[in-house]
Every structure is written in C-alpha cells, then in structure tokens.
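Omission of a single protein chain aside, the complex is shown with its protein chains in their original locations.
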C-alpha cells in the first residue's frame, strides 16, 4: 500500500454552471484555485452523461452512454497530477425517474444543476504513472 | 461557476435514533450545533424511504416510494440556508436484500440504524435562491 498524508487546506463549495461539462468544471476549479491534490463530492442532476467500466482483462475502458436527464445521485473523486497537469478521477451513480441506477467511472456529463464540495489537501503532490499490471495510471512512488 | 471557500470547523459523528426521520435528525443536528454550512455522509439502514427525481422539463419532483427495509448504502449532502432557515439537501442510494439499488434525492426515511458524519464549514453562509432556469433553489450571489 502506498500511503501519503496531507493536511486539510481550503474547502470549496461551488454551484456548477448550467450546460457546462462537469469534469471540465471540476478541473477548472482545481486550476483556478491552484489545487494540486484534493478530494471532492458532487450531487445534482445531469442532462446526459457518459460512464465507463474498465475491462480488467483487455485494459480498456468500455463506454456506457446515459441519454436523457438523470439525478446525479453522487459523484466522488480526487484530483492529482498526471503528465504535470491536474487530473480529475471521478466515479458516479446516476438515477432515472423511477430511481433505477447506473454507475461507473464518470467520463463526462452535461450539468443541469450540481453542487460540488472540493477539499484541498496540502502536502507533496501525488503523481499518476502508468502501471503495467493494470494498464491504469496510478499514484506512483514520487 | 459560483465558488466560495471555507475553513473546516468541527466534525461530528452521530448515531441517529431508531424510528426517527432521517432528514429531520440531520436538520436537528445542524440547528442544535449552530451549523449554517456543512457537508455530510450517512451509512446505515432504513425501515422505509421516499426518494425523488427532479423532472428537468416540468420543474417538479417525482416521488419514488421505497417500501420495506433497505440498506442505506450511502447518503451524501449539504447544509445551507434557505429563507433564513437551515436547509438539508441530501441524495441517497438504497439497496434491498439482493443488493438491487435505487437512488435519487432523499425526501425522507425512517431510521433503523444510521451513522452520520457532519463536517461544519466556517465562512460566509451560502443562501439558496430561486433559479428561474431550473426551477430549483440554488446557491445565489449573496
């Protein structure tokens, strides 16, 4: 297990913009506020979204399109660095008008309304590196 | 994007009361501890619940009744002010005895057992105002 400890920095609450793309908005907040490491949650509603499931054998993401309006029951994720840029890793649970849920890696989503809580973590930044065993970019030793 | 930053205040862990109504209990904690802004998570089990999905066209919540006992897989939400009162906005994922899930906006729920983590945020309170574009009460500019 690779472990790094941080101190809490600022905590941001944000109302995301109607019709914006959710991952882009979260990335923009991290950039504009200078957050290199953080964790976040979001609740709200999306106009449409794209989830993904990682194929653990083929080492590829399989896309899952979610058409039509859905509740963003919750999204949770983190911010760290990859290739010297801020990288947002987010997972989400979505629900339709009857409460039926779909979940996975959140690739993108069109915001209807979304309330974000971003906790800045202060310490040596985590850097994602390619991990041959999984094919993913995971936190490395640096 | 409307962004406000806060400092962490106290963090509360609470065991909610058997047979209490969950949103009422969270609101009571915010009132009794003087929390104007906060974020929270809950895990536990409910005797029954009511979820909702917001109709993005009609601008109305559609109610989803969940009869019978369910795991409260997770609830997540925030506390802010609306009409000068503390307002709890919560979403939840519920699961039945076979692990089948339903999710959405959490309107109410009867507590079997529930463990709450409430993080107080210290700063200028966020105030919900009617947003004509969505029909929702979202964080305004004040």
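Per-chain numbering from 1; labels A and B assigned in written order.
Methods note: contacts are C-beta pairs under 8 Å (C-beta built on N, C-alpha and C of every residue); 3 or more make two chains touch, one makes a residue touch a chain.
Everything numeric in this text was worked out from a predicted model, so none of it was measured.
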Contact partner of the left-out chain, one of B:23, B:73, B:88 or B:106
B:73
One chain is left out of this view; which of B:45, B:81, B:107 or B:122 touches it in the full complex?
B:45
May I ask you to list the residues on chain B that touch the chain which is not drawn?
8, 10-18, 20, 25, 28-29, 33, 41, 43, 45, 47, 69, 71-74, 76, 93-101, 112-113, 115, 117
For chain A, which residues reach the chain that was dropped from this view?
1-8, 37, 39, 51, 53-57, 62, 64, 66, 74, 76-78, 80, 89-93, 101-105, 119, 121, 126, 131, 133-134, 136, 138-139
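Methods note: only the chains that are shown with their structure count from here on.
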Distance between the centres, which are taken as Cα means, of chain B and chain A, whole angstrom:
21
